[in-house]
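The other protein chains are all here in position, but one chain of the complex has been omitted.
A, B and C are the chain letters, set down in written order, and residue numbers restart from 1 in every chain.
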């Protein structure tokens, strides 16, 4: 199905249920779907598992979602940052669970979910606390750890341009987790800087094919106050 | 290292040793590195294992390599075609070994080799003769087969444009196996329609980053008789 | 649900089958059409169906076969036939293309078959004949890679042996993967609960049941 194209952030995130696993794109602020996260907070959805590289910084975005008490568990590679005070407090108070995953495993485990891989043997983390209790096996003289896919009920990502078929392009290092998360969730919601007509994106430069896009939030229309 | 840029096909393939595993790009004739295959035949390298989607057709390209008696084993998804008489004869005479691999497994196993994955559990082929003797395991109620990476000593692929850092773009469905094979071989040799200066390819549209390219054969220069 | 018996006509030809399948593909679906007869389905997808065709050699929104000067050797389908590109197309490499398929992102896949079992097992890659050279291509990936797998085939071989069977005797392509079988004489649902007839063409249900060695659900003798 071609994606729904909407200009109302609340409409974009409507239907995200309590207890969902939500994949949230971005690395630092690059590629962070801030408009969708704000709408998710307004939606009231709670008991969420959030999968994202970081666990929020400052008081906005993911940090605000955490502060609002909507997150049961965070799966991320790097929760502790100089300005991750919201997460730090909730974690120390036992208000939020944490699964720390090496960044490459985070990406590859979501890629596996999107690609139909049941599990994979991975070279990262062997002999470290993050592999404790996990199955290991030797192939060709090297030891690997068995890792399982991470899939989402919903992915919230940001892209640069999207056409009305949902084909997406990204910009510079804001690409990061977006293309992987788009494949790993049952429903992918994308905020884009601009929506263009079908045919306006060169088929050779599409990064996320439209098959992965379910809802497209047109930020240009949001700025204009809807359309 | 930036790739060597050469205009002589024989120089491009020099150093491919007997008993090498050679990944050969292309699906049908689209993306087939015909100039490099011809040079590989002239090089005399023998006892090769060839990994490619097909096992040659007509009397040129891979079929000619097979006819010259240089191939010990073929790993492919679809050897039998209406015009694969060279392979068919050699196979029936017991002159060449065959490993048939589902097309998606062929791609994913090479991707695994390039990505440092030790093995992966795959949904394709469960319960079929191609999974016989392979380990299976259930995850989330679905059965998967354990598949191992396929890596190459050399990859021979074709791309559309390459810059002098080895960044590559492809054209339409000629992209097929090229980007995957480029990651899966210790040495990747690429024939490109044209070589451009560094900076001439938009960083957003690079499909194969230069890190994967070792040798770039400039077909435009080959046509001009070398430069 | 009662079975519709079309007795005022003969069995369906391949174009009628293709049209029937096209009619059952939901609006806006992402669809892969297997090599051979399934490609005929494309001709019957009406404009505005919003159906997007995937070809496993790395493309979404594939257009019709190329004609004359549209032919471009870099633009072919999985059957290696020159095709065209529709607006909104995209290209990707083989690993991404099969990840799309194996990850369950396609809605419908239409395949030919040598045999389909009442439980949805598929045999379509190898006759098992001694000396035959095995060649699987993308068949096993397609079989397990779509939300719904439709088979399009004649119900009987030239020797009048049924191809819908209680258990496949040919080497399997996939287990329990087919949900619907479109044949000249009838359309079936297959799966864990067994086979059920939806429609017949040019044959009465009772006659059909006699010619098959398969228990048909919902069919009362």
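Note that a residue touches a chain if its C-beta (ideal position, glycine included) is under 8 Å from a C-beta of that chain, and two chains touch if they have at least 3 such contacts.
Since the model is a prediction, treat every value here as computed from it, not as a measurement.
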item	value
Neighbouring displayed chains - absent chain, whole complex	A, B
Residue touching the undisplayed chain, where the options are A:42, A:80, A:186 or A:223	A:80
Selected from A:154, A:174 or A:206 as touching the chain missing from the view	A:174
From A:33, A:102 or A:118, residue that would touch the chain that is not displayed	A:102
For subunit A, residues in touch with the removed chain	27-31, 77-81, 87-88, 91-92, 98, 100-108, 110-111, 122-130, 170-180, 207
Positions on subunit B where the hidden chain makes contact	1-2, 111, 113-117, 163-165, 167, 183, 198-199, 201, 203-204, 206, 209-212
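By our rule, only the chains that are shown with their structure count from here on.
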item	value
Farthest-lying chain, centroid of Cα atoms versus that of subunit C	A
Whole-Å separation of chain centres (CA-atom averages), subunit B against subunit C	30
Approximate Å spacing (C-alpha centroids) for the pair subunit A, subunit B	33
Multi-partner residues of subunit B (at least 2 other chains)	108, 122-123, 170-172
For subunit C, residues that touch 2 or more chains besides their own	59, 85, 91-92, 98-99, 101-102, 145
